[in-house]
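Below is a slice of the complex: some chains, not all, each in place.
Note that the chains are named A and B in the order they appear, and that numbering of residues resets to 1 at the start of each chain.
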């Protein structure tokens, strides 16, 4: 019926306008690149009305644009389809296609994905970088994993500590999963899902060399789950050689990730330490006149607060050994070096970061003192 | 497949949690009742994925609960169905049913509705309190209106000033519409739609005795269209004898409404004046000792700012004749009554309200002075 052409004009305008606004009070995410790699901000687990979510895929794209993400994966449950009566689509790639269409004029990468959903011991698993979601829908979960591998997918275990599948809240690695890992069919694990950090999941990631991931698993609105509660969505930071589907895929298979959720940063030392080093810029280094007190400004150019504890023999003048360096802000510290130095190895334990259960990384910054 | 039962538990929990949070920085709407009527807060025009919106109907219900609304109407386009390929539902009542199901444990009334959508001269029209949306879907718009009438529906003209249908931005009342009004098939008109107040629409409402309405016409998220821009959604305040579908229907047919959008309030004197009177509570009335200066506190117990201009012969001590009384806040004014009075008729023109194009209402409050 021809009388709708004008109509379309109005409402697409409205939707586009909305994209110019970020979530209230929140800026797009900022994380610096590290030596040799781009730092890509990704959310690899989310749902729309095409499985059990409550929004059309375009909302997921707009949320990601507001947040300044580099990539998202739409990962509908293949088997769990509560809206099936209303949306009887035969093609399980449909949500991905709609997200790609919404994103086509924007600088956001849509990673094709799907969720393979079972009770324990298989559990919930996301396959991303898939070729065709339909082929993954099989009665036997084993076949789903085999097919994912055939498609070249990167597969990760979702919310391993979920109490609905593990009543003590601890992840239990089943024989099924151990075999998937052994056969290179399972490559990653969520250590953070919808706000939940499980250090036991981190232990598994380290023991079995799985990529360390954080995802929102959003079903409703990012705004309601996070921003309106003063929180930021979980992110997987991916350290890639190029900003592309291939670049991210290579990086994920190489386990080059850090999980980020508000102030919490979790990853292997090889990536977490250079990331934190890059997050802190050090400025205006000079001695207070006629003293051996070295003044310097620490500036946090990322979206994560840092809680730092002094590990040097030198103590601070005018501040606690525990420095709370908020996202996007800067702080002056004054180090009592006892004599006037030319160089200083500034050394902090990062209390808000983990490289293993209960293990905080120690990060150093080598500073040259400006001569007056 | 049986392995999803546990799963359902988790995600319904998440969704329910979200309902406990209001839009960032915003409180639920508050408007006081007026003499003889309850003041019901309604949004009578909104869309979901079942026509050209971007959310499942449950999100509309949750938004309304956060905003403390009494009633909403889900009004899908019958004829404009951009998601038809994915949602080929035969039943045009489906969105309504889903909203009713989501609302069933909450104190929110879902009004069944539909949008009858044509090019000019018919334009877009909402029919609410309908019996069966499917019957309204007819090739001939005239038949749609006839059927709506048969179902007992209340019908209103949407965004009459929409430039896509009227390039000078002014509403043009066609012969078709005049006949609908004459035959009691068109009963209301949006004077505010998605933030747009058109005083020419108000002129038509008054000339043809149409109910004065304000609606959000939301397609995306209330949060993004309004809250994140520091705005509140448009509301139709309905003055009803009872808080029920029947109560609201009777009130709308009786044209007992005020359109509210942020500080803007538009309605007939008969309802606008008692509403504004009820919105302002006057407290602590007493003379400053040894003076003829009467001190009183004005408290705005509503969600709309009031811009008031003094119309008395008496002037104020220590404040401008224009008093900006913000939503939910109070202000002290001091009236120079020249002699000590026992009663005062406090009189303001309300610059933020209209009873007709360019006409502000004058509102009085009769005050008895507390004797010391």
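Throughout what follows, a contact is a pair of C-beta atoms (placed from the backbone, for glycine too) under 8 Å apart; a residue touches a chain by one contact, two chains touch by 3 or more.
Remember, it's a predicted structure, so these values are computed and weren't measured experimentally.
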Given 2 visible subunits, total identical subunits the whole complex contains: 4
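The working rule: only the chains that are shown with their structure count from here on.
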For chain A paired with chain B, centre-to-centre distance based on mean C-alpha positions, whole Å: 41
Residues on chain A engaged by chain B in the complex (per definition of touch): 1, 3-4, 6-11, 14-15, 18, 21-25, 49-50, 52-56, 58-59, 62, 79-80, 82-83, 86-89, 94, 117-119, 162, 164-165, 194, 219-221, 223-225, 227-229
